[in-house]
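Note that one protein chain is taken out, while the other chains of the complex remain in position.
Right after this comes chain A.
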Amino acid sequence: MSDRYLIIDNVNKIFHSKKTATHVLDSINLTVKRGEYISIIGHSGCGKSTLLNAVSGLTTATSGYVILDGKEVNAPGPDRALVFQNHSLLPWLSVYENVALAVNKVFGASKSAQERKDWILHNLDMVGMSHALTRLPAEISGGMKQRVGIARALAMQPKLLLLDEPFGALDALTRAHLQEEVMRIQADLNNTVLMITHDVDEAVLLSDRIVMMTNGPRATIGEVLEINLDRPRNRIELASDPLYNEYRRAVLRFLHEKQQKVAPLTPEASENKQSEADQRVSVG
């Protein structure tokens, strides 16, 4: 059972517009063990976000199904907490209140008011945000917002943590810092994680397995790379580790040789790319 904690079974997704049908995901099959950290990597527009949304239940697959812990996924729920690229904190609520909204909803019946308060503070403490409880999202930096987003997701005690390019909008130093935090927290909690990323180093550093997706349309899983590096991992030591560099090379080779974007950069093509990017932002 725990070897087949999350099952993505033959998932297809076809978007229908007025005249055309776009086959975005084609026969995605993936099985994830409990406590495993999976990264999904691929070029822009290959349907990574669509796959994550299908697992979260925010969109439904055209065919195939997703099973988590023996139950089929057909609607969003707090057992699959999401961390969005753009953090999605509610701007009218303080840092504390943003996490409280989730905790009070999820544990309103099972925990007392005091327990919930302690749990909110515990989670904010875990991401190092105890100093800014009363701040509004507009008053804290992008990295801090993402920390709060992570705290909110962790506080739901999800069966599966879904990270949609969680560090994509951050500068390189803040990103590295947050990656360390995520590794530290992951060592404690041993969550099952599905993370979308564009960043090869991030994928190798954090993951147990890297799922590489082919270019869309009709994107599917191209290769799966097992990362057998000991934990805890240290980015400085790994920089000179031949195995680490071998993994990096494997991912880079997949992305830039096997799945090279061949479309010429005509104005039309770049326009499409733009609208694709817009679409992704609006999907979250």
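Throughout what follows, contacts are C-beta pairs under 8 Å (C-beta built on N, C-alpha and C of every residue); 3 or more make two chains touch, one makes a residue touch a chain; residues count from 1.
FYI, contacts and distances are computed from a predicted model.
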| field | Per UniProt, the name of the complex member that is left out, chosen from "Nitrate ABC transporter, permease protein", "FeS cluster assembly protein SufD", "Fe-S metabolism protein SufE" or "ATP synthase subunit alpha" | value | "Nitrate ABC transporter, permease protein"
| message | I'm checking contacts with the chain that's been left out. Which of A:58, A:133 or A:238 qualifies? | response | A:58
| note | Touch with the missing chain holds, among A:13, A:80, A:116 or A:175, for A:80
| said: Going by the contact rule already stated, which one of A:8, A:51, A:66 or A:106 would touch the omitted chain in the full complex? | reply: A:106
| request: By the contact definition given up top, give the residues of chain A that touch the hidden chain. | output: 56-58, 75-78, 80-82, 84, 86, 88, 90-93, 101-102, 105-106, 136, 138, 156, 282-284
